[in-house]
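What follows is a single structure, written as structure tokens, with notes after it.
For this view, one protein chain was removed and the others were kept in their places.
In order of appearance the chains are A and B, and numbering begins at 1 in each one.
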Amino acid sequence: MRYLPLNENDRAAMLARIGVSSIDDLFADIPAKARLDGLIEGLPTHASEMAVERHFTDLSRQSLSAGDAPFFCGGGAYRHHVPASVDHLIQRSEFLTAYTPYQPEIAQGTLQTLFEFQTQVAQLTGMDVANASLYDGSTATAEAVHMAARITRRRKCVLAPGLHPHYAQTVQTAVQGETMDMHVMTPAMGADADVMGALDDQTACIVVQNPNVFGELVDLEPLAKAAHAVGTLLIAVTTEVVSLGLVKSPGEMGADIVAAEGQSIGNGLSFGGPYVGLLACRDDRKFIRQAPGRFAGETVDEAGKRGYVLTLSTREQHIRREKATSNICTNSGLCTLAFSIHLALLGEVGLRKLAALNHARACQLADRLDALDGVEVLNQSFFNEFAVRVSGNASQIIEDMAKAGVLGGIPAARLFGAGYFDDVLMIAVTETNRDEDFDALVVALREAL
Amino acid sequence: MSKIYYTEDHEWLNVDGDTAIVGISTYAAGQLGDVVFVELPEVGKTVKKGEDIAVVESVKSASEIYAPVSGEITAVNEALEDAPETVNEDAQGAGWFFKMTISDAAELSGLMDEAAYGEFTRE
Partner (left out) sequence: MAMNSTGRPTAPTGDVPCAEDLKTFSGSRGLMQQEPLLHEVGAPEKCGVDLPDVPEHTARLGGLERDETIGLPGFSEPEAMRHYVRLSQRNYAIDLGLYPLGSCTMKHNPRLNEKLARLPGFADVHPLQPQSTVQGALGLMAELSDWLVAITGMDAVALSPKAGAHGEWCGMMCIRAAIEERGELQTRRRVLVPQSAHGTNPATAAACGFEIDELPADDTGRVDMEILRAKIGPDVAAIMLTNPNTGGLFERDIREIADLVHEAGGYFYCDGANLNAIMGKTRVRDLGVDAMHINLHKTFSTPHGGGGPGAGPVVLSKRLSNYAPLPYLVRDGDGWALIEEAAQSDAKPFGRLSVFHGQMGMFVRALAYMMSHGADGLRQVSEDAVLNANYLLARLSEEMSPAFDGVCMHEALFDDAFLKDTGVTTLDFAKAMIDEGYHPMTMYFPLIVHGAMLIEPTETESKESLDRFADSLLLLAKMAKSGDTTRFTAAPTLAPLRRLDETRAARTPILRWKATDA
């Protein structure tokens, strides 16, 4: 076995040193009835690197990858180009094979990059502080709801009509263990301002996505004002963080907590994970103390040199146990590094240009599609994803286009359930789409209609 | 005349008539190490003896503070928010946590005096 350094001589010498005669003496505590004498049934024995690689390569070929097709899927995961240096750097042994930085003297690499990540996330979202990541945007949203309930000591939570339905389900599932009063508004395209109607002085938070799940942009400012007037917090959700290079930040519009999916920057599609949940909030003791997950913080060492540590840990499960603000332990460490490196390579100029490019290309495609018979762009505004009404069943159209080798977007019914928005298709455009891809989509769509 | 009482959870009470000032003992402050945060109860809150109403934290620990007797919180030591180190420096003086009324003086009878607490912490 190529990964196991011990040989039979070692094993014999070690057993002798321990003072037992066989390896099974070390497993004597396993109840006799439950011992497995032979090998696990139904599994093959060990395989060479070459054999394993062959098997996986075969499996990989059985999927149509985004890079091999004109590709327009979004809905909470976006395909952007990630510079090669990002993947190289995150595979440095010292980043890849380190544990959580519990010994700060020999983990400054991880800790400093986390501190830089937190700063970048805070800047991007227009908030004061950010944590060191959560699993993904949807679990970050659920954590934000918990956090808001604790801060306000209220139980009512309103989910806006433009919140990604799978985010809404994640939140609803996450609060099952508590007595929360959930108001999930009926999904609708341009109706996010309706949350104001559901506000009262018992409301802990309103959760509003921007751009919303249909791609429509939402002015959060009036919502924030209305919420604050009754002591309610505004949780702003973003599933496409590249938009923040072009669109007013949630912080600037008055959000109290931001929960976002950071996958778009630095991280590939990877069939849904691992991604990186961003959580940012105001610099207010009350907020920070109720926040979930880890924080890296600045301090000095004994010799007065600047350094970083994990801090404010009394909120966390390993100290606070059942009273912790969350049960999260392992987070999205390496994905934060990929995010941070990619964003550092982009910088202010690059991110703004990337965002502008995404938007411009989306505008171009929207105009082309809108000109087609049987296709109507539904959005008043959007960033890089928009919804179109098609004359036909969107799910069927997507299947037909896939058969023609075009991954033409996501049928809204895939998110909302069969029977809802059956004729609506969601189309995302990024810098990776070429004019040829647009042409192919137009052809495939025309044929499928 | 005020009188000092202690609880088995290492809280002290300086009782004067039907009001008390409450904090953690010098001994407890020493055991906790550097106090980095104190979460105080809300003024006006009615509390029951034994209810957890505040938290004192060091870097690697968080300890609950229980209401030593039943009553109502009348004031909290807001200075601790910015200067939690006061708890280490002067636990039984400037490091007090909150003031409260005592609704049932009989509850005091189960508490320790200075000498008994001294015994208690030696064990």
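Couple of notes before you dig in:
Methods note: contacts are C-beta pairs under 8 Å (C-beta built on N, C-alpha and C of every residue); 3 or more make two chains touch, one makes a residue touch a chain.
Since the structure is predicted, the reported quantities are computational estimates derived from the model, not experimental observations.
From the set A:Ser21, A:Ser93 or A:Thr186, the residue in touch with the chain omitted from the display is A:Ser93, counting the whole complex. Only one residue from A:Cys73, A:Ala255 or A:Leu369 touches the chain missing from this view: A:Cys73.
Contacts to the hidden chain, counted on subunit B, fall at residues 34, 36-37, 57-60, 84-85.
Definition applied: only the chains that are shown with their structure count from here on.
For subunit B in complex with subunit A, the residues that touch the partner chain are 36-37, 39, 57-62, 81. Subunit A meets subunit B in the complex at residues 285, 289, 313-314, 319-320, 323.
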